[in-house]
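A quick write-up on the structure given underneath.
The complex is shown incomplete by one protein chain, all other protein chains being positioned as in the whole.
Take a look at chain A:
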Amino acid sequence: MSSFSPNEMMTIAASRALKNEDVCFVGIGAPSAACNVARLTHAPDITLIYESGTIGTAPDVLPLSIGDGELCDTAVTTVSVPEMFRYWLQGGRVTIGFLGAAQLDKFGNINTTVIGDYANPKTRLPGGGGAPEIAISSGEIYITMAQSKRGMVEKIDFFTSFGHGEGGDHRQRLGIDTKGPTLLITDLAIWKPDEITKEFTVVLLHPGVTREQVQESCGWTVKFAEEMDTTPAPTERELKTLRDLQARTKAAHEGAGEGKAAYR
């Protein structure tokens, strides 16, 4: 077995959560890598949707943006952005929304809008994009991010997209009838919400990871399941698929010409 990095373990563990029958609305970054590894290994018929309107896309390299031409070239169909959000997402046709997060709390609420006060932000982040509605209209939500105390916080600065709110039945109380976050895959562990409180609880530790490491890189007091198992290590096939995909992607993004932007 080859050695692997925590990030590779994260991406591969996330890819395993996806099924061949899933219709997955893909966020850019870590979710995009995981979704395409799933498609290239155990879930060849998975439907991947990017918010630019590409449905059933099968890119050979990971897109830099959600609207790269590769996504359209390989898609079953490409629809307009209003159609994407109205018929396909709001229409309830997406089974999994796969999101990343700048800031996350223990109930799966996500902030990608601002650090600090909204009106006078310390750092203005890009904002929600499609996420606020992906979070409420997808059948369920998977979240993937590398752990850090800055990223996993007791209290997020802004509710960009709603997870389980204050926990318990908060979603139902707001009239949201989808499941919300059901899975969190980090570089150290796999987490699932507690059935009653909805607080994320560690259910699997990645190989070689300790409870202390999970706690040290998380801003809230971590709950661990009574019986925890170890995430199976990446297989040779999974690792090769991910690394080949990343190598192709790197080569493609360095530019079609000499890897240099085409200005004078």
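In the analysis below, a residue touches a chain if its C-beta (ideal position, glycine included) is under 8 Å from a C-beta of that chain, and two chains touch if they have at least 3 such contacts; residues count from 1.
One rule holds in what follows: contacts and distances are computed from a predicted model.
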Exercise for review: Assuming one chain is omitted from the figure, identify its UniProt name from "Glutaconate CoA-transferase subunit A", "ATP-binding cassette domain-containing protein", "ABC transporter permease" or "Thiol:disulfide interchange protein".
Suggested key: "Glutaconate CoA-transferase subunit A"
**Study point:** Full-complex contact with the absent chain, from A:P6, A:G67 or A:G168
**Key:** A:G67
Point to revise | Touch with the omitted chain, as defined above, among A:T160, A:T186, A:T201 or A:T231 | key: A:T160
Revision key, fill the gap. Note that chain A touches the chain not displayed via residues 28, 51-54, 63-69, 71-72, 78-82, 84-86, 89-90, 113, 118-119, 121-133, 135-137, 158-162, 165, 170-171, 174-176, 252-264
